[in-house]
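Shown here: the complex without one of its protein chains, the others still in place.
Here is chain A:
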Amino acid sequence: MFEYEFMREAFIASTFIAITAGLVGVFVVSRNMSFLSHTLSEIGFAGASFGILVGISPLAGMIIFTLISSVAVGSLSSESSRREASISAISSLFIGLGILFLSLSSESSSYATNILFGSIVGISSKEVNQLMILALFVIFVFIIFYKPLSFDSFDHIGARAAGLKTRLLSVAFLVTLALSVSIGAQIVGSLLVFVLLTLPGATAKYLVHSVPKLIMVSVGLSLAGVWLGLYLAFVTNWPVTFFISAFEVIAYFLGLSYKNWKLNH
């Protein structure tokens, strides 16, 4: 299948997507931000359709929308119940906006399907380069903040007690999360990008017990999911998103069963 250029591009792009999503996902899970990453992907959808409406690229629209909203969320009330409610209110608004932008623009409905559900054929080599740069930026930020971010994500109270600047870390993390959502949506679509951002990280939790190992397992599961998904999508002509989510969900429940089995033995 690698004789087709679009498949080569799709493989390169999804490899970078899987690495960033698997890496960021470990921290999404440990910071209890699965719900927020779901909302960010809906906001990303509105951003992408806004981009189409005003004539900039969907990726740029997505990045603008998710960046602004992630920083806004970071400064929201830290009371978690109120934050959840505010986030879900905001997310419904953005779904509506996304639909409005799309209907105002002259693009066909297949464009909308691509943004929402992902596509492997839509990626040009220029877009692949953009994705790679963004992915490398996210990885770079994680290397710089690795230690304090791990402390804050896996023991927020302890990190505060030790005098870490947890507010700054939170903003830095939200920025990388926004970028990862925008990157990931290009292949799996904005509605399912949170599959890659949450499930591999959640599965890893049941299997290993240190931060570096969590990252390795999460990235591994995420890579396995997109590679297998692309291959099966190519062979069957079914949507790649279906295979990716099916793989990650099965891996999650296997991980959960493994943990329960281990507890009883």
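The definition used in the following text is that a residue touches a chain if its C-beta (ideal position, glycine included) is under 8 Å from a C-beta of that chain, and two chains touch if they have at least 3 such contacts; residues count from 1.
Methods note: contacts and distances are computed from a predicted model.
*Asks:* Can you pick, from "CdiI immunity protein domain-containing protein", "Heme-transporting ATPase", "Type-4 uracil-DNA glycosylase" or "Imidazole glycerol phosphate synthase subunit HisF", the UniProt name of the chain not shown?
*Replies:* In UniProt, the chain that is not shown appears as "Heme-transporting ATPase".
*Asks:* Touching the absent chain in the whole complex: find that residue among A:Ala89, A:Ile133 or A:Ala162.
*Replies:* Touches the omitted chain: A:Ala162.
*Asks:* Which of A:Ser210, A:Asn237 or A:Asn264 touches the chain that is not shown?
*Replies:* Counting the whole complex, the residue in contact with the absent chain is A:Ser210.
*Asks:* Since one chain isn't shown, list which residues of chain A touch it in the complete complex.
*Replies:* 30, 146-148, 150-151, 154-163, 204-206, 208-211, 214, 259, 263
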